[in-house]
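Only one protein chain is missing; all other protein chains are in place.
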Amino acid sequence: MLSGIYSLLSAGLFVTMDAVDVAFTEAAVGAGVSTVFMLGALALTTSKEKRSSRTRLLPLVVVFITGAALIYGTADMPPFGAAENPIHQHVAPHYIQQSGQEIGIPNIVTSVLASYRGFDTLGETVVVFAAAIGVVLLLGGRFRNPANGTANKPVKGSAPEENK
Amino acid sequence: MQLLGHYNYWIVVVLMMSGFYLVIASDNLVKKLIGLNLFQTSVFILYISMSKIFDATAPILVEGENLYSNPLPHVLILTAIVVGVATMSLGLALVVRIHEAYGTIEEDEIHAQDDAP
Partner (left out) sequence: MKQHSVLRVVSKILIPLILLFALYVQFHGDFGPGGGFQAGVIFAAGFILYALVFDLDRARWVVPAWLLRVAVSLGVLLYGGVGVVCLLLGGEFLNYNVLAHEPSHGQHLGIFLVELGVGITVATAMITIFFTFASRGRPKRAVIPTTIHED
């Protein structure tokens, strides 16, 4: 549930940074279907977590050292929001100026996504397709008894069938 | 101060380190996946914050505006979000199968069952 709220907040953050398409997608995907899938997986497994007994010092130290190294590394990055940053200098002005004549649709993100970078979108569609096939292959058989005998209770009291 | 202009990177690093900590320090498999999701979203915020220009508008051509935010990272992150949900759903499907095979989703119990003769 909190992850859904987190996704919605990050979608709001994207809107304030002028990324409306990305905000739309993050809100729909993160606060929508991703939360539903996570709740579905939790319903199929357990929703209680075991209290751990070990102390967590080593991961904390690793995390702090990595965080310090990253902040030291980002000191060299260009400042937030300046128009002279290197990222805005190479291909992006071409897209912004030419996409009006060459393609003629107002939404530059769609024109870049579907026309200038169409190969990436083809690959992405195939990835979504492969993920759907993967989930069906992993979970698509009917009710299975686990290997070591701890059976899940069937929903309506009828006996589970044997798979083919 | 020069460093204060980089506050967006600090936020990204904080989120990224929280996700990283969740991945390496939790035993529960679903919690690890949630940490991975947090990590992923921090990378999205990094790219989108790099594409923002102050006093510019969203990259949709309208009359009268001539300063737009950079559309190229938006395209990359759009792809990344959808690929992220695809991998998250596959990861959750794997967790469900692991739970059915071992009866638990705590990592140390799974290792104990694997090491037992």
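Going by the order they are written in, the chains are A and B; count residues from 1 in each one.
Quick note on the criterion: a contact is a pair of C-beta atoms (placed from the backbone, for glycine too) under 8 Å apart; a residue touches a chain by one contact, two chains touch by 3 or more.
What you see is a predicted model, and the numbers here were worked out from it, not measured in a lab.
With respect to the full assembly, the chain omitted from this view is in touch with A, B.
When the whole complex is considered, the residue among A:44, A:70 or A:87 that touches the unshown chain is A:44. Residues 58, 60, 78, 81-82, 86, 89, 92-93, 96 are the ones on chain B that touch the missing chain.
Residues of chain A in touch with the missing chain: 20-21, 23-25, 28-29, 32-33, 36-37, 40-41, 44, 101-107, 109-111, 113-115, 118-119, 121-122, 125-126, 128-129, 131-132, 135-136, 139-140, 142-143, 152, 154-156, 158-161.
Definition applied: only the chains that are shown with their structure count from here on.
Distance between chain centres (mean CA atoms), chain A to chain B: 6 Å. Residues of chain B that touch chain A in their complex: 2-3, 5-10, 13-14, 16-17, 20-21, 24-28, 30-31, 33-34, 37-38, 41, 44-45, 48-54, 56-62, 67-75, 77-79, 81-90, 92-97, 99-106, 113. By the touch criterion stated above, chain A contacts chain B in their complex at residues 3, 6-7, 10, 13-14, 17-22, 25-26, 29-30, 33-34, 37-38, 40-42, 44-46, 49-50, 52, 56, 59-60, 62-64, 66-67, 70-71, 74-75, 77-83, 85, 87-88, 91-92, 95-96, 99-100, 106-109, 112-113, 117, 120-121, 124, 127-128, 130-131, 134-135, 138-139, 144, 146-148, 150, 152.
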